[in-house]
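== chain A ==
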Amino acid sequence: MVNLLEGRGLAFEHPGGIRAVDGISLGVARSELVVVCGPNGSGKTTLVGLLAGLLVPLAGEVRLEGRSLTGLPLRERAQLLARVPQELRALPDVSVSDFVLAGRYARIDRWRGPTRKDADAVRFALEASDVADLGRRSMQALSGGQRQRVLLARALAQEAQVLLVDEPTNGLDPEHQVRVMELVAGLACHARAVVVVTHDLNLASQFATRIVLVDAGRVVIDAPPADVLRREVLEPVYGSALHYGAMPAPDGRPFVLPWLPPVGARAADDAASRDRPASDGDAS
Partner candidate 1 sequence: MSRRLLGGRVGLAATLLLLVPLLMLLSLRVGSAGLSDLPTLLRGVLGALGLGDGGLDASQQAIVELRLWRVLTTAGVGAALGLSGALVQGLFRNGLAAPSILGITGGASLGATLAILLLSGYGGALVAVQDAGVLTLLVPLFGFVGALVTVLVVLLLASPGGRISVPSLLLTGIAVNTCVAGLLSLLSSLVLEDWEVSRAVLAWTFGTLDDRAPAHAGTVWLCLAVAASVVPFVAWELDLLQGGEDDARSLGVSTARVRALVVGAAALSAASAVAVAGQIAFVGLVVPHIVRQFAGRAHAAVLPISLLAGADFLLGVDLLNRWLLGAAHLPPGVVMSLVGGPFFLVLLALNRREVETW
Partner candidate 2 sequence: MIGARRATLVRGLPVAFVLVVLGALALTFDGGAEPARARPTVSRAGFPRDVALPDGTTLHLDAPPVAVLPAASGSVDLVAALLPPARVVALPGPALLWSVLQDDEHAWPDVPRFPRYLAEPILALRPDLVLAHDWQDAQTTARLREAGLPLVLLTDPRTWDEARAQLRLAGRLFGVEAAAERVIDETETRLATIVPPEPAPRALFFTHGGAGGWVAGAGTTNDEQARLAGVRNLAAEAGRSGHTSITLEDLITLDPGVFVVPGPSREGGLSTRAFLLAEPALATLAAVRGERIVEIDGWLYTTTSHHIVDGALQLAERLEALDR
């Protein structure tokens, strides 16, 4: 299987010599939805920055459809790879359809302006993200779930084969979390390669083709969900405050819940987890 997006031996240090990513390799093929998981400060966000070409790796390289990311002009890169940011620095005061049109930036001729093809792509993206009825609404008048879907629509309008989605479910209620993830998963079905970064192991379990579990800048495991959501894999990373279960048959997918056993049953667990160093704060 050919990887559309591939990172090889990636390393990155933040100013001050803190190594956030320390030799990560990872590949995503067509129709795959790879979820990058990890605790706070594990290096997920840095990894997405490297894959998106926003950060220059200290070592290793990122290849996009077989070409090195560093040699690729920004416009061409934007035609091949779209990134859905977790949130914007500031929400522009424009209509939703204007906002989505920005996804066409790399494909619109400066002098001719948007063509019918661009208008079609915007309409398709709005429909595919289920926000067609919001087209004339201002970006600043949207709810969190709507905003997330509009951000997705903009990336869709880029018509890129590789999609990087950063924390798409942050701040959404459970209903919207599932809806947004369903949308993202649908994109992978359309022969795209999708990378999603999220905290949420259960959403990963339901939608991911593979989960890449990252901790302290290294890959702990890169495997299908059923092989990742297991106590022997997660406990060294997340500690013991998790309850492990599975959906009833025929689905059978594993899940985890944040869970502390009642006080009496806790003493033994505490003693076991005391050796593990506390993870440092969110360095992203």
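FYI, a contact is a pair of C-beta atoms (placed from the backbone, for glycine too) under 8 Å apart; a residue touches a chain by one contact, two chains touch by 3 or more; residues count from 1.
Selection rule: all candidates are chains of the complex that A comes from, given by their letters.
A quick note: this is a predicted structure, and the numbers were derived from the prediction, not measured.
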This complex places chain A in touch with one candidate of 1 or 2, number 1
Please give the residue numbers of chain A that touch candidate 1 in the complex, ascending.
49, 52-54, 74-75, 77-79, 81-83, 85, 88-95, 98, 101-103, 105-106, 108, 110-111, 113-114, 158
